[in-house]
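With one protein chain removed, the remaining protein chains of the complex are shown where they sit.
Our next item is chain A:
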Amino acid sequence: MAPSSDKPVREPIRKPWIWIVLALLLLAGVPLYWPPGTVEPIVLGLPLWALVTVASSVLLSAYLSWLCLTQWSVVEDAEEAEARAERERRADGRRGASGEAGA
């Protein structure tokens, strides 16, 4: 498969900041840094530690989803180029067939 673009390969494993942020988000969601037994203060109807944990989960989902969509492109461009070429070949084939039928 030939390369179709000069876009660089994007692979999460090669970017340390991705894993540092991920680790921080995971750690933020685990209540290791709160004094055990704490309930107060209550913020927005939830104990603050639980609110922080829930917010971390939402951020974690958003972050992972964003990573998948924007930081991962290894063979995508090549696959898309090949798919386009295949579609064009088929369209040419159909045009050829209908031309012969018309003649």
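The rule is simple: a contact is a pair of C-beta atoms (placed from the backbone, for glycine too) under 8 Å apart; a residue touches a chain by one contact, two chains touch by 3 or more; residues count from 1.
Here is the rule we go by: contacts and distances are computed from a predicted model.
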| item | value |
| --- | --- |
| Among "Sodium:solute symporter family protein", "NADH:ubiquinone oxidoreductase", "Iron uptake system protein EfeO" or "DMT family transporter", the UniProt name of the subunit that does not appear here | "Sodium:solute symporter family protein" |
| Touching residues on chain A - with respect to the absent chain | 1-3, 9, 11-14, 18, 22, 26-27, 29-32, 34-39, 42, 45-47, 49-50, 53-54, 56-58, 60-62, 64-69, 72-76, 78-80, 82-83 |
